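Just one protein chain is left out here, and the rest sit where they should.
Then we have chain A:
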């Protein structure tokens, strides 16, 4: 039964969106931080320029640094985002030469600038966050040669705005990318699924009885499917061929006795002697009986082969079944000319899973075959041998029948179980279906059929069943 489990497209879409979401989250976090860095760099350079502009205005008068704060420096600090601005010019002792806010520059910052050079830092003042930049430069007057520190700073609105702007740009680029990737993915899916559609089209166009191998170009991923389909076709072809052969053989087999009946009855009709009529009637009766048996065997073979379902397997004792069946046969007329016997059976019951009627049919066919294809007074022995299986599982039981008849030629051995095969013998009344039926039943019971020659002469047929141990 075919169950539709979503579509390939939706599966691909889910995976794509999962990938995009995970990657996207990472990318966006990265984009945010890099936007922040870029904004930081851009605005930090403004602070740098402001420091340089202020440094330019520092001069020494009577041993004291004096600075006429340049308006341009404040403009640079404010930026076009109109930040609040801070500046402080400190002398070597950290005293304020000039400053505009009461923002304190801690001594350790001043020390850091003096020792390590320019300092960048963030600070909190009057309810706002500020970015500060400190820088020290050596300045000399006629009387004094002392370093001067310049500190500048501004609020962060511009940085935040630029970060937001850059981030927004990154996000929209990313969204466009996702959109394009999605479209390309759809396109790719169409292209990728094209061989599948081609294959489907090819299969749909096929004639019902067209069993030739596929003639299609497929990508590597579909090769297995195509090969499996080819194998399926091949098996169908074989089974159809087998069916046709069987039908032809069966018709042929039925035709021979029927034409015998026809000729006997024609001869009898031409004669007007009652004893000839009587003989002919007896011959017709015998022929009809044989034909009927043939037909019933064909029927059972067909049933065995084609009725796959509805089997009723039971756990049953093979020893008991064998004993009963053999007992029945031993009483029949056909068995009176042969030495039909039973080898010593194992004491414990040997359980297998099976259908009683089928196994009886199997035994019957085996015995019937042995009786038909061996000369009178031949010794026919049936028996059971257990192989392994003392433990819980894995045991097998071999059901065998052996005779001391003429056997068959070795090249026949492998074909004996095929229908209408008589072991190269045309002198018997057998239909050639016995072993085929046996084989079919054995397969139904997961058993193996082997045929072996005996020395000096004779045949041994074994059917090896899997043992069903006590539950």
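In this text, a contact is a pair of C-beta atoms (placed from the backbone, for glycine too) under 8 Å apart; a residue touches a chain by one contact, two chains touch by 3 or more; residues count from 1.
Just so we're on the same page, contacts and distances are computed from a predicted model.
J.: One chain isn't displayed here; going by UniProt, is it "Branched-chain amino acid transport system permease protein", "Fused response regulator/phosphatase", "ABC transporter substrate-binding protein" or "Menaquinol:cytochrome c reductase cytochrome b subunit"?
T.: Hidden chain identified via UniProt as "ABC transporter substrate-binding protein".
J.: Can you say which of A:29, A:128, A:188 or A:282 touches the chain missing from this structure?
T.: Candidates A:29, A:128, A:188 or A:282; residue touching the omitted chain: A:128.
J.: Which of A:13, A:72, A:229 or A:284 touches the chain that is not shown?
T.: A:72
J.: Which one touches the absent chain: A:45, A:82 or A:236?
T.: From the options A:45, A:82 or A:236, the contact with the absent chain belongs to A:82.
J.: Hey, which chain A residues sit against the chain that's not shown?
T.: 66-75, 77-78, 82, 84-85, 97-98, 100-101, 126-128
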